[in-house]
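Data first, discussion second: the structure below is written as structure tokens.
With one protein chain held back, the other chains of the complex are shown just where they sit.
Coming up: subunit A.
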Amino acid sequence: MRHILSILLENEAGALSRVVGLFSARGYNIDSLTVSTTEDPTLSRMTIVTSGSDDVIEQITKQLNKLIEVVKVIDLNESDHVERELMLIKVRATGKDREEMKRMADIFRGRILDVTEKTYTIELTGESSKLDAFIEAVDRTLILETVRTGASGIGRGERILKI
């Protein structure tokens, strides 16, 4: 099953590679990974989307906690959460496709960031599945380039991940 792990870790050189190294060394999947510093510059927040049986997810969580620089780990799937991913997608937009692309962007609440005679660059945010749906919905041959950030997530309501 797909899980979103949220990790608070020391913002130190090498901490990221420890996390990534752990996943490759133990054969865990990484579907996506995002990381950046938090409001407290000594801490980074990382979101990893992974998949595996409950036993595997339990081991991943334990192994992450074992890393000296990891402060906290939560599995966002354990309760309500919000998840967002950003995608920048460049599409061919000529002739009748131009109008159609604009319409699709509107339906998906995307924003057109950059326009040339032949292309649109569209910004889309949403759950990863929504971004997948957009890619499915447009004609594949018109997609020139996609860039996705991977999912970020946060608990709903009062639930927070802090030290």
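Here, contacts are C-beta pairs under 8 Å (C-beta built on N, C-alpha and C of every residue); 3 or more make two chains touch, one makes a residue touch a chain; residues count from 1.
In this section, contacts and distances are computed from a predicted model.
Asks: For the chain that is missing from this picture, which UniProt protein name fits: "Zinc/manganese transport system permease protein", "Acetolactate synthase", "4Fe-4S ferredoxin iron-sulfur binding domain-containing protein" or "NADH-quinone oxidoreductase, B subunit"?
Replies: Listed in its UniProt record, the absent chain's protein name reads "Acetolactate synthase".
Asks: Can you tell me which of A:70, A:91 or A:131 touches the chain that was removed from the display?
Replies: Of these options, the touching residue for the absent chain is A:70.
Asks: For the chain left off this view, which of A:9, A:33, A:48 or A:91 is in contact with it?
Replies: Of the candidates A:9, A:33, A:48 or A:91, A:9 is in touch with the missing chain.
Asks: For review purposes, identify every residue of subunit A that touches the missing chain, sorted by number.
Replies: Within subunit A, the residues touching the omitted chain are 9-10, 13-14, 17-18, 21, 25, 55, 58-59, 62-63, 65-66, 68-71, 163.
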